[in-house]
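I am attaching a structure below and will ask some questions about it afterwards.
Missing here is one protein chain; the remaining ones are kept as they sit in the complex.
And then chain A:
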Amino acid sequence: MTQITTMTPDVLQAIEHVGRLGRRDFLKFSAAAAGLAAAGGLFAPLASAADLPPGIRHLSGPEYAVFHRLMEVALPTRGTALVPTARIPVLQTLDGALLATMEAHILKGLKGGIAYFNEGPTAMFGKPFVALSDIEARAFCDIWADSDELPQRALVVGLKKLVGLAYWANPPTWAPLGYDGPVTDKWNLKSLGNAPMPTA
């Protein structure tokens, strides 16, 4: 915690440096991240960026790298019955269903926030988030989650929430949880349709 407090000026400099966005823009990002939905099957053909996987249209290469690294450290499945992230289109879901529906000013704030997040560990670990080891990356996330700095808490919660939603929104992730998903058709529940007009 001491480290976070002493690095505050650096963080503020990073905010200034990264994308020339103010604190408010980062907060707007977290507003988008806090209640977002995800849906599979919404993917469109890749428009550009040959170094990015298909289905990634709203992230640059560096932004994709941050999310990919965060996915790796936040959603490990080794030793569990859970479906590995490599078999789920997590970042395609994130891009196609979450980022695609963001208003432009929110998406702009998010992009600044991603860069700010990636630069966050520099003062503490001497390297950006994408270069941290698994142990360092998880420690960094947990330190920021308990930070006295509001943007740091908001960012780490928001970014982890995004990758989490993008994973759990995919129905193949449910079976290992014992969750059976939609049931109305399975249970053969008939629609009651519209109610009759009231008589009084």
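The definition used in the following text is that a contact is a pair of C-beta atoms (placed from the backbone, for glycine too) under 8 Å apart; a residue touches a chain by one contact, two chains touch by 3 or more; residues count from 1.
Going forward, contacts and distances are computed from a predicted model.
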| item | value |
| --- | --- |
| Chain excluded from display, named as in UniProt, from "GMC family oxidoreductase", "SufE family protein", "Probable tRNA sulfurtransferase" or "Phosphate transport system permease protein" | "GMC family oxidoreductase" |
| Residues of chain A (touch criterion as defined above) contacting the omitted chain | 27-39, 73-77, 79-82, 97, 101-103, 105-106, 134, 137-138, 141-142, 145-146, 150-151, 153-154, 156-158, 160-161, 164-165, 167-169, 171, 173-174, 176-179, 181-184, 187, 189-198, 200 |
